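Sharing a structure, written as structure tokens. Questions coming.
Shown here: the complex without one of its protein chains, the others still in place.
Letters A and B mark the chains as written, and numbering starts fresh at 1 in each.
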Amino acid sequence: MEAAHAHGHGDHAHHPAGIMRWIQTTNHKDIGTLYLWFSFTMFIVGGVLALMLRMELFQPGMQVWQPEFFNQLTTMHGLIMVFGAIMPAFVGFANWQIPMMIGAPDMAFARMNNWSFWLLPPAAILLVTSFFVPGGATAAGWTIYAPLSTQMGPGMDLAIFALHIMGASSIMGSINIVTTILNMRAPGMTMMKMPLFVWTWLITAYLLIAVMPVLAGAVTMLLTDRHFGTNFFNAAGGGDPVMFQHIFWFFGHPEVYIMILPAFGIVSQIVPTFARKPLFGYSSMVYATSSIAILSFIVWAHHMFTVGMPAQAQLFFMYATMLIAVPTGVKVFNWIATMWKGSMTFETPMLWACGFIFVFSMGGFTGLVLAITPVDIQLQDTYYVVAHFHYVLVAGSLFAIFGGTYYWIPKWTGHMYDEALGKWHFWLSMIFFNVTFFPMHFSGLAGMPRRIPDYALQFADFNMLSTVGAFGFGLAQLLFLWAVLKCIRGGKKATDQTWEGAEGLEWTLPSPPPYHTFETPPVVK
Amino acid sequence: MKCVTAGEAARFACTARRNNSLSSSGRLLVFGFVFAVCMGIALAFTVLLGAWMILPFAGAEMLVLYLAFHHVGRHAADYERIAMEGDSLAIEVRDGGHVRRFSLNRQWAQVVCAGDGSRLALRSHGRELEIGIHMNGEQRLALGSALKRELKRELRSIG
Partner (left out) sequence: MTSKLARLFAAAMALMATGMAGANQYNLQVPQTIIAREIYDLHTLIMWIILAIFVVVFGAMTYSIIYHRKAAGAKAEQFHENTTVEIVWTVIPFIILIGMAYPATKTIISMKDTSNPDLTIKATGYQWKWGYDYLQDGISFYSSLSTPRDQIEGKAPKGEHYLVEVDNPVVVPVGKKVRIITTANDVIHAWWVPALGIKQDAIPGFVRDTWFKVDKAGTYRGQCAELCGKDHGFMPIVVEAVEPEKYAAWVQNQKVKMAKTAVADDPSKAWSLDDLKARGEKVYASNCVACHQATGMGVPGAFPALSGSKIVNGPKNEQIALVLSGKPGTAMQSFKHLSDVELAAAITYTRNNWNNKTGEAVTPADVKALRK
């Protein structure tokens, strides 16, 4: 019971207590915690929206919502999950882990770090309150394609402002992360000694810096088209609606990797720990990550094979997209080679990592199917695509986030989490995830378009199954909340090393690590 | 951190520098690379598609990046030097562009050190001067006890 008091960080003498501590904090650990809680909150909001739309899709016919509200649900589910849940979660991990992993006392720009977090809640409020303005939230899909998005009500403007704010937050966060990683490594921590999580975040931050202005520009052009009479995307005024898609996906495809590369990093930390064996092919992992990042700039148009490009363009984008399978494959092979002839145990983080490799690879396979232009033309904008990106985003990014949380939460809180709860959370999530999304491959193949509130009778069985799975998956996440709260409040004391096979500077620190600095001088072999 | 206790004559000097794993040429290289990529993308969109509104955002971002790197550059050479010079404890702090020098009478100077090494300061005449900002906790504790030892020895030799 006394452990309940032990979660405070170090000494409280030099920083304000209560709410002001969190508002004013410039400490990377506090800010990491804030990011993670923010992201979890948005995950719940986005999840509730998902369940609301699955409710309507439980059976054919319109039962619960009106079609326009259904479109608002799909749109906001996408925006909130992408910008509110997945991205901030990874920034939270970056804040907590990067300084500890490279032996730095804090992030390079502590004040800016505070700003980049505190921009997020206002953006989230804009997004959520847009449901209550006249006309409701934007219903143009998370891709906010013009000219549909120019038809929307004021909810669209709120979403645009929210995207601007979140973009500014991401840019500041990325600059901070790049500077921290490059300039604040402990003596001896050379680039090729950095943990893979740090590497993946360095590359992710570069991607963010490269594409965020593109998103900001795109939504600003949308805004001026809507209100100030410009005609960037308005065909009647000489603009080109397809240009919006080119710009959006030039941002959007790297964005996809922004959401998966840090996940690769987390899995690359977890697998060697529980295999008690060094990561196989460290340098090829670094090169593979870099190639994925570079390729991400030349594949964007595979999201728009049906707009009617010339054959040469379709061929180029198909070949480039297929190429991505090579470095991605290298990563999967390396993880398995790391497990090979290891001495594995399967604590909760390892379960999530194995689940990640297994289910993410299935998303990778369907990605390969979708890369083949003629097949993509048949499957574009169907539930097959919905299945594909949920396999990579939920089973990919989200599973890695859960795995990473269980992996590092003993370090963060100083307590071990409840292993039984963690395992239940994993197995229920894994089963219900597949119950929800696997059938979507079939509905997509059979011809069910995405973003429709009602469907033909042949899709009824699979949709019913998906809805049941979605509710199971949603409820299983309450176990995660329970496990985390329980771990914060107490539990078995975590040792500094925590995991038998863990390597890296963060494991040389006490659990929980002291509030201010890298306590012990880092030793980098 | 580099501390020298020069013989029994008790000349004590300690210099602590900031840890920079990125050299100034490295900084220039990184900035040049990011600038080329971002502006290249923005210019390509402007020229090829007329989507010029990306340009100001890329420019603003480069400005933030420039300011960030400029800040890093300005503070790259920051150091702290603490030395016993005759009667006084001389402290020299370089913070960005300017160098500040303090001199404390060693008989009045007191070492304030948090137990966990999170903070180290010198107190004299009711004012505190924080030192050891480029150090980690253990180094601060070491410096703190070294300073205490030095100050005590002086007092003893006078007494």
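Heads up, the rule we're going with is that a contact is a pair of C-beta atoms (placed from the backbone, for glycine too) under 8 Å apart; a residue touches a chain by one contact, two chains touch by 3 or more.
Note that the structure is a prediction, hence the values are computed from the model and not measured.
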Contact set of the excluded chain (shown chains only): A
Omitted-chain contact residue, chosen from A:Thr179, A:Thr348 or A:Thr373: A:Thr373
Touch criterion as defined above, residue of A:Ile80, A:Met112, A:Cys354 or A:Leu421 at the omitted chain: A:Cys354
Contacting the left-out chain in the complete assembly, out of A:Ser284, A:Asn434 or A:Gln497: A:Ser284
Touch criterion as defined above, residue of A:Met322, A:Ile431, A:Val468 or A:Ile488 at the omitted chain: A:Met322
In chain A, positions touching the absent partner: 60-63, 66-68, 71, 134-136, 139-141, 145, 147-148, 150-151, 153, 226-227, 234-236, 240-242, 275-284, 306-308, 310-311, 314-315, 318-319, 322-323, 325-326, 329-330, 332-333, 336-346, 354, 357-358, 361-362, 365, 368-369, 372-375, 377-378, 380-382, 442, 445-447, 449-458, 461-462, 501
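Quick note on the criterion: only the chains that are shown with their structure count from here on.
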For chain A paired with chain B, centre-to-centre distance based on mean C-alpha positions, whole Å: 35
Complex contacts: residues of chain A adjacent to chain B: 10-11, 13-14, 105, 108-109, 112, 171-172, 175-176, 178-179, 182-187, 189, 206, 209-214, 216-218, 220-221, 224, 232, 240, 243, 246-247, 250, 514-521
List of chain B residues in touch with chain A within their complex: 19-22, 26-27, 30, 34, 37-38, 41-42, 45, 49-51, 53-58, 60-61, 64-65, 68-69, 71-72, 114, 116-119, 136-139
